[in-house]
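All protein chains but one are shown at their positions in the complex.
Each chain gets a letter, A, B and C, in the order it is written, and its residues are counted from 1.
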């Protein structure tokens, strides 16, 4: 039996996602905000503490993604394109400023599987962001001062978040965009009395290789996080907004760094 | 009761699509091919004949669209973005070279309603095309020589078409891209004995105002049109391929030209 | 060119829905309520007035449907099954008690097309209702006293309505369930200055032939109608609840009765 994820199979083609390298290219609309510090801290796993300097700073990110493995998978966009929404909460791991991803939604099963393997807690959702089309006209913003980009996420027919980012100027130093991302690989046991004793439970740091950022802009942001049954996203609703951002992002994943062992 | 399409309502906000102007911006992957001339001619309505010079020439187009009315609807992308696939068959109307749209699929109900009003025979489908992301890397082609773009359409869980376009060079004269598009506004009667006596049955010419094309490229194309129950698309399957194209397109619709009255 | 609806085609198989007869079989969860009388009256077209006796009485219906034409289409459930939500407002047409359908949502394009032809103002939505499975156990209610059935509708990722019906007893006289349904066939013009002069605008009465009701139950109902952009459903939100119902329903459509001409 061959394959990386289930289903393992005779030819190794049926698995929901093949082994890395996993290549990604995308476009992101992002909104920085401050959540209630206690609510933000409550989402953190053992090993992380809230960053006392930023004290509840969180970023909401809406992504249009294109995936490829080693077989030019981007030529089958029905399978390889997907959209994603997630939060990153400022945290500290062993004195190092990091980001923690408490909630993430995606519209593609292979992306959900890759997420679980990396420790991203992905659920299914419907995610959309305004695009900038080069042909112009009243139906599209441009990547320019005053350009406005809407974004939203829904799950199970409930709107969970809605944002608008208005561009002001190119972002001079895009290196400030990203802290290391911390996730939790977690795979439960299915045995009576052991539901709280997962088979896998490992704090990990994401490793994004060959990361490239294109055309980063910064501006203002509006964001709503909305109540819905079966969701805790709205506990982090903004008490203050920071900047809005929009940029392109590409990277490759082949591994994670295990922080537990 | 207010509104342009159903449902008419007290405040005029519930209608599936408001009255024009309808603004569009999009990106298209297109494949030119020759269908069997008899099969192509068989799709034409009264008033059109096959173009004897091009003799079955047809273009398959895959669109990523963003719509806006007068209310910056592009800021609600969950509602205003959609994807579309259609064929345009070379035809002649009163000695004028035109295009006829026999089949078209879309993934958005408002776009389907606007289509019916314009005479585009839209059905629901799932349409995808490879995107070019500026951030680069192995997960994305670039809009450059050798860039490859895949595209597909499915309906009711059947794959209907699949294409790959490989870019060779910028297209010098994009005015060659489009002939006037002819559609058939058609709204049936629901009375026994009158199923073949539609309430509306009008040949019309599309009017695309303020049309802007961006970054047109030309190259080679592969295309398959596949058999499926309830579909006749595969009757037009390619017997010879022409060029592949990719370009941005924006325009506004406020009216059509009625060719019947 | 053959077919009943678009697309007309050489073999007449591609049209989104064939000519009648249209056969339906389904299961409905329904909640009776009273809307604000002025809000209910505001949804009515010319020719209808609010029923002064029931004064805002409205029924919300959630349907699981299976469609068939003359070709055993029910054997292709991916195409022929769909789900639907709609409201019926008590009204008077020429001294006759009738129902008016102001808003309706469906998850299937052929059902949407048949709806437009009949004058039902269908938009796309995601509709669900609890089912009663005969195999029993904690995951299913039974069609029996105390059985509870949930239902919901969402559109464009916004939850629009949510209901729970609790069964009390079989409904003795199911003939009370339904008044004649009035719809508005409406097909716009696409000409500048004529957006408010539709090509078709006809008040019609639905004709449901061979109507059969199975296993009707009555009980209590809860219902919420929720605000969402681009919707006016919540203007009719319940000020008082009536009964809840659940029953099976089958009928055939071959025609409508035109009330305008």
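Keep in mind that, in the parts below, a contact is a pair of C-beta atoms (placed from the backbone, for glycine too) under 8 Å apart; a residue touches a chain by one contact, two chains touch by 3 or more.
None of the values given here were measured: they were computed from a predicted structure.
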item	value
In the full complex, displayed partners of the excluded chain	A, B, C
Omitted-chain contact residue, chosen from C:129, C:183 or C:255	C:129
Residue in contact with the excluded chain [from C:78, C:144 or C:239]	C:78
Residue among A:37, A:78, A:226 or A:259 touching the omitted chain	A:78
Touching residues (missing chain, whole complex) on chain C	21, 23-27, 64, 66-68, 72, 74-78, 80-81, 126, 128-131, 133-141, 148-152, 154, 164, 210, 212-215, 247-252
Missing-partner contacts on chain B, residue numbers	126, 152-154, 157-159, 228
Touch list for chain A against the chain that is not drawn	1, 4-11, 13-14, 16, 19-20, 39, 42-46, 76, 78-79, 102-104, 109, 112, 116-119, 121-124, 156-157, 184-188, 190-192, 195-196, 199-200, 204, 229-233, 235, 253-256, 258
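In the analysis below, only the chains that are shown with their structure count from here on.
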item	value
Separation of mean Cα positions, chain C and chain A [Å, integer]	39
Rounded Å distance between chain A and chain B, as computed from the means of their C-alpha atoms	33
Two or more partner chains touched - positions in chain A	126, 152, 154
